[in-house]
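Of the protein chains in this complex, all but one are displayed in their positions.
Take a look at chain A:
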Amino acid sequence: MLKQCEGSHAVAEAVGLCRPEVICAYPISPQTHIVEGLGEMVKAGDITDCEYINVESEFAAMSVAIGSSATGARTYTATASQGLLFMVEAVYNASGLGLPIVMTVANRALGAPINIWNDHSDSMSQRDCGWIQIFAENNQEAADLHIQAFKLAEELSLPVMVCMDGFILTHAYERVDIPTQEQVDQFLPPYSPRQVLDPANPVSIGAMVGPEAFTEVRYLAHAKQMQALELIPKIAREFKDIFGRDSGGLVRPYMLEDADTVVVALGSVLGTIKDTVDEMRADGISIGVLGINSFRPFPVSAIRRALSHAKRIIVLEKSFAVGIGGIVATDVRMAMDGLDQRIYTVVAGLGGRNITRSSLHRVFRMAMHDQLEALHFMDLEWNIVNKELDRERTTRRSGPIAENILRDLGQTKSNVG
C-alpha cells in the first residue's frame, strides 16, 4: 500500500513483514526511529513470535544478535556511527561465523570531532569486515532492500548491512509502497539455518582454528561474497516478479550508454546527481551516472562493463581514507585496471555538508575540462584551512583544531539549521 511516511517507519514496517524472531538494538541517532518503531510494533502485537531485547550497548546488541542467530532465529539490529564502532569486534565475529544477521546502518559521520550528521564514514570503516554491504538510494529502496537482505543473508549464511543515509533518508517523509504480508511471505521463506546451536544435536560454533585451516576458512568467506555477486541480481529479479519494481541489484546505470563522463556514487546523493545530469544533458553534455548498490561484494565485472566506454570517471564519495583519498574510487580504479581513463575522486557531504546541484555542476564541468585535481574536496573552505595551518606554523600551543575553526567562523558551537 502506498504511504507517505518517514524512511525509518518504512524500514521498520519492512523489517516487521520479514517476521523477525529477535530484534536487539541500542538506540543512536539517526537510527533511533527505526528501532523505536519496531519496539512499538512488537509490543502492540503487530509483529508476533518476536522477542524485542533492550540491550545495554551496541556491543551487547551484536553479541545478542550472534547468540540468537546461532540458535536459528531470524535476527535484526540497527546502528550508526560510534555505535557501529563500539560493536566492531562482534561485527567481525558475526561474519566470521557466517551468521545471517541483518543490520541497518543509518549512515552518519564518525568522531572526533563529534558530529551527528550524515556521511558514509561509519559503514566504510567496516568495508573489510566480511559483511555484505548494500546501499539504498531512496526510502522505497531502503524498505525493499531489507526484505531482500534477509533472503540474501540466509541463502548465503552471511550477515548483511543495509546502508541508508542517516537523516537524509531516515528522517525524510516520502512515498513508499509498503508490501503486503502475503507478498513478503511468498518472497521470503522461513529461515532454514546451515548451522544451529541445538541441545538435541550439540555442535561447537566458533572454535579456534590454527594456521592449518585459517586460510581456507577465510578464503571461503571470500568465495561466499563472490557467490553473492550472482545471487544479488537473481534476488532482485525474484523481487521484481513479486513486487513489480526494480530494487537492489549490483549497479544501476542512468543515461550511461553514450556518456563520455560518468559519475559514480552510492546512496541518496544519486538523486541529486541524476537531477544535475538531466540539466547538463539538456545543455548537450555527454554525462551519465552509475549507482553502486552492492559495495561488498564489489561488483568489479559489472562496473568494468558499465564504465569501459567512459573517457573520464568521477567517483563522488561521502567518506575518504585519510592519508590516501577515495575509498570507493580506489576500488573503481582496480575495476578499470589497464584502461586509459581519467578517474577523479570527489569527496563531498562530509559530516552533513549539503551537496547542492550548483556545486555538482561546477565540479563535473571542471572534470570535463580536465581541470579537476585527482582528489578534490568539494566546497572546501581553503581560507579556513589555511588560517589554521598558519596558526600551527606560528604558534607551538596552537590549541584544538576544531574549536579554533569554530572560533574563526564566529561560532562557539556547531551551528544548527
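Things to note:
Just so it is clear, a contact is a pair of C-beta atoms (placed from the backbone, for glycine too) under 8 Å apart; a residue touches a chain by one contact, two chains touch by 3 or more; residues count from 1.
Just so it is clear, contacts and distances are computed from a predicted model.
Per its UniProt record, the hidden chain corresponds to "2-oxoacid:acceptor oxidoreductase family protein" from the list "L-proline glycine betaine binding protein ABC transporter protein ProX", "2-oxoacid:acceptor oxidoreductase family protein", "Cytochrome bc1 complex cytochrome c subunit" or "Peptide/nickel transport system permease protein".
If you put the hidden chain back, the residue from A:54, A:215, A:301 or A:354 that touches it is A:354. Although one chain is not drawn, the whole complex shows that of A:116, A:280, A:302 or A:316 it is A:116 that touches it. For the chain missing from the display, the contacting residue among A:26, A:52, A:76 or A:167 is A:167, taking the whole complex into account. When the missing chain is restored to the complex, the residue among A:269, A:302 or A:315 that touches it is A:269. Residue positions on chain A in contact with the hidden chain: 2, 4, 6, 30, 116-118, 138, 167-168, 171-175, 268-272, 274-275, 352, 354-357, 416-417, in rising order.
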